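Following this message is one structure expressed as structure tokens.
Note that one protein chain is taken out, while the other chains of the complex remain in position.
Now for chain A:
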Amino acid sequence: MAMKISQQKFNERLSSNLENDFMRGAVAGAQHRFQTRRSAAVDSLNWEEWRNHGEEIRQHVLENLDYYLYELSINVEARGGHVFFAQTAEEATEYISTIAKQKSAKKIVKAKSMVTEEINLNSHLEQLGCEVIETDLGEYILQLDDHDPPSHIVTPALHKNKDQIREVFEQKIGYTASSQPEELALHARKVLREHYLTADIGITGCNFAVAETGSVCLVTNEGNADLVTALPKTQISVMGMERLVPTFEEMEVLVGMLTRSAVGQKLTSYITVLTGIKEALEVDGPEEFHLVIVDNGRSSILGGEFQSILQCIRCAACINTCPVYRHVGGHTYGSIYSGPIGAVLSPLLGGYDDYKELPYASTLCGACTDVCPVKIPLHQLLHKHREVIVEREGRAPISESLLMQAFGMGTSSQSIYKLGTKVASTVMKPFTKNEKITNGPGPLKNWTAYRDFPSLQKERFRDWFEQHNKGGNPK
């Protein structure tokens, strides 16, 4: 899976997802659970102080990214690891493929990682003939279901309900029990256990790398990252180049914010910290460790007007609160990064050709900005995209552009405005019935497709006011 998950146009994806009642029910239910748990987890804290601190840590790292990346690489190498800086997705997949070839790897187990989805790693490894197995339960379900793309960055199979998951298990891994989540999970656990023991390489993502020690920190509720990093002889962690913290002190703060914001937990069941290769007296851990640091467009975001998006710690609180995501689901975004974070990030990493609609798939309601633990002004960044699309890229439809120019003229010139609003009700008269417009012309057409529009009043408010307050007012 690459970042782009669909060849369809935005409107086609939108229509088919709006018709998907299963998905919409699953998403609405999940949003409710996540929101309730998140509130319970943050309301008892002085959350605004935490947010300020989280923002400060992330901004500090981004402002000194070169320093911390250097420190991280020195410390990974000091503990016997190898560091590879991949400027592009291709460089990253090529490097990892080379390792797989060197090891003659037949089986690779993976812990959940969005960046490996972004660089389309699995399909490259599969082309080499490797069997690649996702061990995060959600990712595993999607992989079994003929590589259904993730619709959420934390809970990738959010769009499926338990009956759909049972069907996938029945068809693909000989499952015969009920739709009970416990039974489904137990079966997956049994199947996956065997894979950990026989894998040649383990691949993980990276929630936070710790520069001071060269460690990679992974947050899971299933313990799968623990097994992926402990059992195979070769281990590869892949990280987006911004995903690091200076020391364990900052990691502790951000992990607590991540788990609270993502699933409303103070901590997840497992926090795996991997530091270097297995040492002489240790019984588990890899004999060989590679850290692949992926740029893939991130350095062009750095230093620009969208830099704050790199503060993201991938908690998905914005997705879990977004009223648009609630109805359209993750697949409508056409990117593995969905919801508000995806609508900002996907056009930056993947370009406007594929993702120019995403910044408009928002009412700018600000709910995402309110819940972001590291205070990314998400709705402002969505607005910034619109400004870039219209004014710098010139990609706005001509009809809209003309309309907005007319708006600018009509509302900056007092005389044109007064005249325009005076004749408006006459112009609209043929479209008005019973004081309502039910089938309007021009831009009103799309409004009246779904709702009535009140008739323009013969007496404008300003005319009423003049009568009300005889003599009028200055200006």
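We adopt the following convention: contacts are C-beta pairs under 8 Å (C-beta built on N, C-alpha and C of every residue); 3 or more make two chains touch, one makes a residue touch a chain; residues count from 1.
Quick note on the criterion: contacts and distances are computed from a predicted model.
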*Among "Sugar ABC transporter permease", "Lactate utilization protein A", "Nitrogen fixation protein NifU" or "Iron-sulfur cluster-binding protein", find the name that the UniProt record gives to the complex chain excluded from display.*
"Lactate utilization protein A"
*Among A:L65, A:A209, A:A262 or A:I389, which one is in touch with the chain left out?*
A:I389
_For chain A, the residues touching the chain missing from this view_ = 14-15, 18, 323-324, 326-328, 360-367, 369-370, 383, 385-391, 396, 400-401, 404-405, 407-408, 410-414, 417-418, 421, 424, 436, 438, 443, 446-447, 449-454, 456-457, 459-462, 464-465, 468-469, 472-475
